[in-house]
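Take a look at the following structure, please.
A single protein chain has been omitted; all remaining protein chains appear in their positions.
Right, chain A next:
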Amino acid sequence: MLSDCILIVCISICTALLGEGLTWLMVYRTDKYKKLKAEVEKQSKKLEKQRETESNDRTQKKKLERQEEKLKNNSRDLSLVKMKSMFAIGFAFTALLSMFNSIFDGRVVANLPFTPISFIQGISHRNLPGEDYTHCSFIFLYILCTMSIRQNIQKILGLAPSRAASKQGTGFFTPPSQLGR
């Protein structure tokens, strides 16, 4: 059981590194991405500062709105640049995951120290025989490992999106109502 767990941790470290490596190859090292990222970061920080010193001046407000619009466009471009590689990597990993899934099919890789709530049982008890819901399937442990390892690797390598940019909430998937604030 322990060897399975360690194997899964290793698999998720490898896939996280591979994913980041591929994204670096396709996105992060391109000049277009670097330029856009620097621009978005600069604008987000500037905007945050200006919001702190809010004034009622109409011209100021208009200026702020114009900058927000510019930032919105830039972050949309940034997300578009990222998106293509995300799709490619997504497909590759789905194939890889189904391969691992078939290797660990029906195997209990760990015992959970708690009984998961019903809608998580679908993942944690996936393809496992029996009714003991403390049995843990490959996919549950893999998802947990990936959640912690991938984020930390991104952080260590300095590839995680900056806080200022994500705080502005101007990503591609942000609903328009939020953007209009």
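Methods note: a contact is a pair of C-beta atoms (placed from the backbone, for glycine too) under 8 Å apart; a residue touches a chain by one contact, two chains touch by 3 or more; residues count from 1.
One rule holds in what follows: contacts and distances are computed from a predicted model.
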{"item": "Among \"Nuclear cap-binding protein subunit 2\", \"Restriction of telomere capping protein 1\", \"Rab5-interacting protein\" or \"Ras-related protein Rab\", UniProt-listed name of the chain not shown", "value": "\"Rab5-interacting protein\""}
{"item": "Given A:Ile11, A:Leu71, A:Ala110 or A:Ile139, the one touching the chain that is not displayed", "value": "A:Ala110"}
{"item": "Missing-partner contacts on chain A, residue numbers", "value": "1-2, 5-6, 9, 34-35, 38, 42, 110-115, 136, 141, 144-145, 147-148, 151-152, 155, 158, 162-164, 167"}
